[in-house]
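Below is one structure. I have some questions about it.
As you look at this complex, bear in mind that one protein chain is not there, while each of the others sits in place.
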Amino acid sequence: MIIVMATPTIEQIDRVLEKLHQHGLEASSLQSYGKTVITAIGSSQTQDPGFYERMPGVEKVMSIVTPFKLVSREFKQENTVVTAGSAVFGGQSIAVIGGPCAIESYEQLHETAVAIKQAGACMLRGGAYKPRTSPYSFQGLEQEGLNILKAVSKEVGLPVISEVTDPRHVEGMSDVVDMLQIGTRNMQNFALLKEVAKCRKPVLLKRGASSTMEEWLMAAEYIMAGGNENIVLCERGIRTFETYTRNTLDLNAVPMVKHLSHLPIIVDPSHGTGNWRLVNPMSKASLGAGGDGLIIEVHPCPEEAVSDGQQSLTPGNFQQLMTEIQVIAIAMGRNII
Amino acid sequence: MIIVMATPTIEQIDRVLEKLHQHGLEASSLQSYGKTVITAIGSSQTQDPGFYERMPGVEKVMSIVTPFKLVSREFKQENTVVTAGSAVFGGQSIAVIGGPCAIESYEQLHETAVAIKQAGACMLRGGAYKPRTSPYSFQGLEQEGLNILKAVSKEVGLPVISEVTDPRHVEGMSDVVDMLQIGTRNMQNFALLKEVAKCRKPVLLKRGASSTMEEWLMAAEYIMAGGNENIVLCERGIRTFETYTRNTLDLNAVPMVKHLSHLPIIVDPSHGTGNWRLVNPMSKASLGAGGDGLIIEVHPCPEEAVSDGQQSLTPGNFQQLMTEIQVIAIAMGRNII
Amino acid sequence: MIIVMATPTIEQIDRVLEKLHQHGLEASSLQSYGKTVITAIGSSQTQDPGFYERMPGVEKVMSIVTPFKLVSREFKQENTVVTAGSAVFGGQSIAVIGGPCAIESYEQLHETAVAIKQAGACMLRGGAYKPRTSPYSFQGLEQEGLNILKAVSKEVGLPVISEVTDPRHVEGMSDVVDMLQIGTRNMQNFALLKEVAKCRKPVLLKRGASSTMEEWLMAAEYIMAGGNENIVLCERGIRTFETYTRNTLDLNAVPMVKHLSHLPIIVDPSHGTGNWRLVNPMSKASLGAGGDGLIIEVHPCPEEAVSDGQQSLTPGNFQQLMTEIQVIAIAMGRNII
Partner (left out) sequence: MIIVMATPTIEQIDRVLEKLHQHGLEASSLQSYGKTVITAIGSSQTQDPGFYERMPGVEKVMSIVTPFKLVSREFKQENTVVTAGSAVFGGQSIAVIGGPCAIESYEQLHETAVAIKQAGACMLRGGAYKPRTSPYSFQGLEQEGLNILKAVSKEVGLPVISEVTDPRHVEGMSDVVDMLQIGTRNMQNFALLKEVAKCRKPVLLKRGASSTMEEWLMAAEYIMAGGNENIVLCERGIRTFETYTRNTLDLNAVPMVKHLSHLPIIVDPSHGTGNWRLVNPMSKASLGAGGDGLIIEVHPCPEEAVSDGQQSLTPGNFQQLMTEIQVIAIAMGRNII
C-alpha cells in the first residue's frame, strides 16, 4: 500500500506510521517536493486503503497487492481443469455448450439437445428460472423446466447446466444439473455465491455486465474461499455506450484473465453481441484470443423463442459454426471433438 | 411497436402481419424507398420485440410503449408520499437519512444517532449485512448488528433503515427496521425484489451502478406488481470512465424520474461521489435538482470506520451540512425540519 | 512515481534504480512478501511511467504527481476571475450565457439577444461553424453568421461567444467575438488549443464528452502553457450507457474541479441533458454544486430550430429560469444581476 501525503506535518506522518504499525505493516517513507510517500508492506488481509484515506494530511492511498489470492496465477501456476459430468473445461479440447435461453417444452429442448450433441457440443444449457428485466416477461418454467432438463439430459446423454438465481434453490438444483450457472446480474449476489461455494458443484461464473475483471475474480474468490474450486469463468459482454450491439464482448478479458488467474475461461458470444449474425465470427475470435470454450444459444425455431430469439442460432447455423471453428481450434493447437 | 423491413418480399410482410394478428395487435404498413414500416398497437403485455427480430426481412424492431406501468406518471398523476415510522418521503419536507455505512458497535451507532437526530435527520441508517467486493473484508455484524440497531432506534427515538441482501432475511429484518434498503448490487436480484414486495415494508430502492433509469423503474415495477407500493427511489451514482470520483452521481435522474414516475426520489451523495469533500456541494445540487431527500454517511470517527471512511462525514460536518441545505430547501419552496 | 516489481532479481532492481538515477530521480526501495516497491521522487517533467513499464521484473508503475501544473490549485491558491467584454466569470455574480445553438438569421439572433439581455444574461452565444455528426446536416452560416453575430452584439450591447473549430479561423474569429468556445469534440484538438493559446482571447473550454477531469485540466494546461490564462471550464455532460438523456451531466465535476484548480467553471445543462424539460432543474442543481455560471440554449421558436431544438428554451422559459435561479444564487451567497 502506498500512502501519498501532501505537505504533511510531522505529527500527521507519525500518526499514519503508528497506525500502520498497529496493523502489523512494515513501512518506509520518503520526502521530496512537498510530498511524503509512505510505502507499507505486510499481510494483505490487513491492508484496507479506507483506513487511511481520511487521515489528516493524506492525499491518496493506492493498493499494490492484487486483492484476489486463491484464484490468482501467483497462488497456483498451472491451469485448472474443471470437469462437469463428461464435459471438461480448460483442457486440450475446446468445450462448447449449446441450448436455448429458456426451456419452453420437452420437445423444444429434446430437439435442440439431439442437434447440438450431433454437432459436437459437450453440454446442454437451458434456463428454468429466468431473471427478466420486466415482471411481465416470461419468468421460466421453474421446477417443471428442471424436470424437463433432467429427462432430456438422461435421454440424450449430455451433461446439463442451468442458472441459479436464489440461494434457496441451490440445493435442489444441484441434484438436477452437472454445473450451476451464476448469471451476469448475480455475479455480486454474495448470499448466492456463498451458498454455491458450500455445495461444491462445478460453477460457471459469468462476468457482471458492468464488472471489472478485478471484481469478477473477487467473486470467484468468494466461491473458492468458501470451499468450491470448480469454477469456470465466462466473458459475456460488458455495458458500454455502443448501441449497435447489445453488449460489447470484451475479448481482452480472455488473455488478461489467463495472465492473472489459473481458472479456465469461456466466452458467450450470443449475449456478448445480442445478434445471431455476429455469433459465428465472434466465436472464432474467442478461440483466437485463447478462450477454452463457448456457450451458444441454439433454438429450433428462433423466431418463436420466448426469450432472446434474435441472438439464437438455428441447429443448422450451429452445425456450420462447429465445422468452421474446428479449423480455428486446430490452428490454435487445440481441438473440439 | 414499429417493425422496419428492408426490401421485403410480400410473403415476408404477410408473415409478420399474420403474427401480429395472432398476438392480437392492430397493424398498418407503409412502403417507400425500399423500406416497409409496420406500426403495431395493442395491449403492451403481448408486445415483445424479440418475437419479430429474427423473422425474414425484418431489419429492426422498436418499442414505442414504456415498459413500466404501475410506477409510471401516466398510471398515477399525483406524487406518491411514502411514510416509514415518523419519516415522510415525497412530502413538503426534505427527508434526510444519516448514519454509518456499517454498524460497528453500540457506542458508535448511539453516538451517531444522537448527533444526527439533533441536527435534524429523520431516519438512522446502519448496515448489518454488508455486500463487500472481497470475501476478506468485514461482512457486517449481522444479527448482532440488527440488535444494536433496534436498541438504538428505541432509545434515541429515530426510525431505522438497513440493507437486506438475502431473500431469507426479509421477514426477520422487517421486524426490526422501519424501511428495507435494496442496495445497488441487488437492484436486479429478482428473488429478493419479489420477497420484499410480499412483506409490504417501505423500501428504499437504490439504482444499480450500471442500470439505466428504465431498468431501475422496472425493478420498482417488480415490487409494485408484487403488492408493495411503499417505494422510495435513490440515485447513488453510476459507473463511468471517470476515476477522480468513485461513481458519477447522475442528478439528471432526479427530474427525469420525477417526469416518468410518481414515486419519491432521494440522493446518496456519499456513494455517488466517494469523497467526503464533495458530499456538501452535491447535497445542495441534489436539492436544486428537485430531490425529495438525502441519505448521508456519518461516522463519529471516519478514519476509524471499517468501511467507506473516506466518504463519511463527521457529526460536525453533518451538522454544518444540515444548516446549509436548510437555506437551499427554502429557496426550493420546501423545508427540512 | 511508484514502481512495483514482482519477485525481481537483484540485477533487475539495479537496472531500474540506475535508470531512475539517470533521469535525476531520487529513489528508495522496500522489499517484502516477494514484492519490491520503489518510490521515486523528483521533478515531474522527467517522470514518465512508460519508461519503466516494460523493464524486466516490473509489474506496474503508478504516478503520484498530478500532471497539471499551471491550472492547479497548488500552483495558484486564489480563484481566477476571467473577464470577457462586460461578462465576468468566477466572481461574486453567476454568469449566464444564452442564445441559439446555430445562428440562422439576423432576425432570429436579434430577437433572442434582446430577450436574454432583458432576462439578465451577460453574454450571447451563437454558432457560425457547427461541428455536425453528419456531412448532410446544416454546417452553420460560417462567415455570414459571424457578421450577424457582430452586428447583433453591437446593436443589443452584449458580449458574444462562438465556437472555433479550425486553427485557421482563430485569428479571424478573435476580431469578432469576446470569447472563443472550444467545443466538446475539439477538447483534445491540440493544433487548435495551441492556436487559441497564442491569441490570448478568453476561452470557454468545454469538457470532452468522454474525457476524464484530468484530461480536461490537461487541455487547459495546453492553453495556459501556451500563454493564455483566460480560461473558463464548462461541464456539458459525459457519455454513459444511459439513453433517456442525451448525456449524463457530471455535476461532481464542479466541486472536484474547484478543489483541483483555480479556474472558474460553468455548466451547460442544455447539452448535458438534451431535454429542455430538464434544463431548469439542472440549472438549479448546477448552482447548488457551486458552479460559477450557466450556458443555456435559447431559441425564439425551438421547434423551427435547425439544430438541437429539443433542448432549447423559449425566451419565456428562459425568463422564468432566470427568475427562479436568482433565489438559488442568493441562497448560495451569490447573485445574478
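All chains are identified by letter, namely A, B and C, in their written order; residue positions are counted from 1 within each chain.
By definition in this document, a residue touches a chain if its C-beta (ideal position, glycine included) is under 8 Å from a C-beta of that chain, and two chains touch if they have at least 3 such contacts.
Since the model is a prediction, treat every value here as computed from it, not as a measurement.
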Report summary line: Among listed residues C:P67, C:G157, C:G172 or C:G316, the absent chain is touched only by C:P67
Report summary line: Which of A:G34, A:G157 or A:G288 touches the missing chain? It is A:G288
Query raised in the report: From the list A:V88, A:V232, A:L251 or A:I336, which touches the chain that is not on show?
Result: A:L251
Report task. Just name the one of A:I238, A:I295, A:L313 or A:I336 that touches the chain not displayed here. Result -> A:I238
Report summary line: Interface residues of chain C toward the undisplayed chain are 45, 48, 50-55, 67, 131-137, 165-168, 185-186, 188-191, 209-210, 215, 218, 221-222, 225-226, 239, 276, 302-310, 312
Query raised in the report: Residues on chain B that touch the omitted chain in the whole complex?
Result: 2, 4, 6, 26, 28, 30-33, 35, 37, 39, 41-44, 60, 62, 64-65, 74, 210, 239-241, 243
Query - Missing-chain contacts mapped onto chain A - result: 210, 212-214, 238, 240-245, 248-252, 254-256, 259-260, 272-273, 275, 277-278, 281-282, 284-290, 327-328, 330-332
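The rule is simple: only the chains that are shown with their structure count from here on.
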Query raised in the report: At the interface of chain B with chain C, does the proportion of residue numbers present on both copies reach over half, so same, or stay under half, so different?
Result: same
Query - Gap in Å, rounded to a whole number, between the CA centres of chain B and chain A - result: 26
Report task. Can you tell me which residues of chain A touch two or more of the remaining chains? Result -> 44, 210, 239
